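Only one protein chain is missing; all other protein chains are in place.
Up next, subunit A:
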Amino acid sequence: MLNVKKFVSIISIMIISGLVLTACGSNTSKSKITAVGSTALQPLVEETANEYQQNNDNISITVQGGGSGTGLSQLQSKAVTIGNSDVFAENQNGIDAKKMIDHKVAVIGMAPVVNKAVGVKNLSMKQLSDIFTGKVTNWKQVGGKDQQIKVINRVKGSGTRKTFEADVLKGKSAIKSQEQDSNGTVKKIVSSTPGAISYLAFSFMDDNTLQPISIDNVKPNDKNVEDNSWKIWSYEHMYTNKNIDKSTKAFIDYINSKEVQNNLVKKLGYISIHNMKVTKDANNQIVK
């Protein structure tokens, strides 16, 4: 039989050995950067990190997904160096944005997409909002075929959905409907489901499998985002703590450099932060 004393001693041994082991793990001369969060920003940070590490041997950068909420809360608890986020920290419940520095590294445009067969290419902002709030339920009400509208929404709280709701629904709440958590799945569903509508980042609309929707006859493209004639866009943020160290600063500066912004950023389907003619603040107000 295992008596209580033995049991206690076993557990204390476990804890002590655990502590010793973790202590051994750290301490290399390389300075480490860990960037966690938004999956929309992940490809850009990953690619840039690869490039950056090739030229800087003494830095090791780890990039992980997990979602904007995870990124910001990990940063808040100081578990990571950089928290990647699609949303302003001010708009994330439970995050104290005053303790963080916001580094905007790119802009991402989003557009409504529909199944090709619905026969609609343009909607007014009002119509779009009516569709997502459930007031309009058939495509013929907005000039398409007689076909039921199937709304595919994004997961509650995700950066994409927050942006879309802020720019399109303006405070109204969307009808309860299907929710999907990745651009890839949404694309697959919309392209194969009759009557489906959803929204996607520009970089996922490159082929002809679905129909991007113009709003009030403005086409969803980079140029229209840059002067805000296309309204649905958001920043990609890399948040750090106030006392940012040198190597992290250097890495973020590298992402914001002309070299990266004009090449990698564009190649991966984001919009360069240098090209923006307007700015948006955390309350979704546009400043020229």
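Side notes on the structure shown:
To be clear about the criterion, a contact is a pair of C-beta atoms (placed from the backbone, for glycine too) under 8 Å apart; a residue touches a chain by one contact, two chains touch by 3 or more; residues count from 1.
One rule holds for everything that comes next: contacts and distances are computed from a predicted model.
The complex appears with one chain absent; UniProt names that chain "Phosphate transport system permease protein" among the candidates "Cytochrome c oxidase subunit 1", "Phosphate transport system permease protein", "KipI family sensor histidine kinase inhibitor" or "Sulfate ABC transporter, ATPase subunit".
Shown as candidates are A:G69, A:G144 or A:G269; the residue that touches the absent chain is A:G69. Touching the missing chain, out of A:N58, A:T185 or A:T279, is residue A:T185.
Touch with the chain omitted from the figure is made, among A:A196, A:I232 or A:M276, by A:A196. Although one chain is not displayed, its contacts with subunit A can still be listed: residues 2, 6-7, 10-11, 13-14, 39, 65-70, 72-73, 76-77, 92-95, 150, 152, 155-159, 173, 176-181, 185, 188-189, 192-193, 196.
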